[in-house]
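Quick one: the structure is below, questions incoming.
Here the complex is missing one protein chain, while the rest keep their positions.
Moving on to subunit A:
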Amino acid sequence: MTVCEELIEMKVPAKPEYVGVVRLTVSGVANRVGYTYDEIEDIKVAIAEACTNVVDHAYDDEGLISLQFHVHDQFVEFKIADNGTNVDVEELKKYRGPIKPEEPIQKLNEGGLGLFLIETLMDDVEIRKNKGVAIVMKKYFQKDGVAHGTNGIETETINKHR
């Protein structure tokens, strides 16, 4: 396994107004470590979705979102965690998009797209349940042969693991 070369950590209040702050920070870090423009945009969406999950579901009252970005030579591992007790991980995994065009409009789900977006935009996604929930996701640098389709669905990964 690759050695972690750098670690960036931050904690922000689990409030919607801080999701944009995280996005700006992630954008800066992703730019710093050398992702392409499109990769940075994908990472921003995925991280923000994970933060929004925490904001919406993790805490009854106030709490923190804790973020760790482990920079490796071929990928960055992004970990977004909370200390809440509210999220049922199995339920979270069950309920997710995409939208099915054959469904009647009135039956379309307004939620469930967040986790689906995370899984589509990132290369490797794991949901861990401890005290709270941690979403751990990897995004490989494109130079290592990770090619992205225009709609993100037929993403082809070469040399994905090690």
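Note that in this section a contact is a pair of C-beta atoms (placed from the backbone, for glycine too) under 8 Å apart; a residue touches a chain by one contact, two chains touch by 3 or more; residues count from 1.
The rule is short, and it goes like this: contacts and distances are computed from a predicted model.
**Q** The chain dropped from view, which UniProt name applies: "Anti-sigma factor antagonist", "Aspartate aminotransferase family protein", "DNA-binding transcriptional ArsR family regulator" or "Sulfate adenylyltransferase subunit 2"?
**A** Listed in its UniProt record, the absent chain's protein name reads "Anti-sigma factor antagonist".
**Q** With the missing chain put back, one of A:V33, A:A48 or A:V76 would touch it. Which one?
**A** Considering all chains, including the one not shown, the answer is A:A48.
**Q** Footprint of the hidden chain on subunit A, which residues?
**A** Looking at subunit A, the ones touching the missing chain are residues 16-17, 19-21, 23-24, 41, 44-45, 48-49, 51-52, 55-56, 97-101, 105-106, 108-111, 113-114, 116-117, 120-121, 150-153.
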